[in-house]
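Structure in structure tokens, see below.
Complex shown without one protein chain; remaining protein chains in place.
== subunit A ==
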Amino acid sequence: MPRITVTVDGIQYEEEVEPRLLLVHFLRDRLGKTGTPIGCDTTNCGACTVMLDGKSVKSCSVLAVQADGCDVLTIEGLAGADGQWHPMQTAFHEEHALQCGFCTPGMIMSAIDLLAENPDPSEEAIREGLEGNLCRCTGYCNIVRAVRRGAQAMSGQSAAANQEVPAS
């Protein structure tokens, strides 16, 4: 069995894996990184999205062996060492951009990747950019708002990050 070395959320693992083992199963079943869920078997839903060497990938579409020598960041490693949430996590909470939360890890990862390419996306760009991530609960409005809010926070403009959403 091939032996791989992979860093996941800052910890280095050396493991023997079956060549056919999917990265997402490696993360979940082998490493116990269950923060990254699986929503489909045809790489359509995006629930399993993680960062592989800084780029978002659907971890159900990558073999564990392909991650050999790579750095993987999952939702579990996104907060700072001090536990401080990533601005995108905060934005999802503030904007009520999750209900059941099953799509959320993948959605947050994709949103961060989207901003890496376009730090100030329009609503339309966000909608297009998140096309590969499906959510059945929210109708996406609040996800779009959260990504905008996250973008503002990440570019340091946000004074509103900790204010309460006004009762409407």
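Going forward, contacts are C-beta pairs under 8 Å (C-beta built on N, C-alpha and C of every residue); 3 or more make two chains touch, one makes a residue touch a chain; residues count from 1.
Everything below uses one rule, namely that contacts and distances are computed from a predicted model.
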Open item on the list: Can you work out the missing subunit's protein name as recorded in UniProt? Choose among "Diacylglyceryl transferase", "ABC transporter ATP-binding protein", "Carbon-monoxide dehydrogenase large subunit" or "Cytochrome C oxidase Cbb3".
Closed with: "Carbon-monoxide dehydrogenase large subunit"
Task: Touching the absent chain when the full complex is considered, from A:8, A:45, A:72 or A:112 - done: A:45
Task: Contacting the left-out chain in the complete assembly, out of A:59, A:138 or A:152 - done: A:138
- [ ] Please give every residue of subunit A in contact with the chain that is not shown.
- [x] 18, 20-21, 25, 28-29, 32-42, 44-45, 47, 74-76, 78-79, 85, 89, 92-94, 96, 98-105, 108, 123, 126-128, 130-144, 164-168
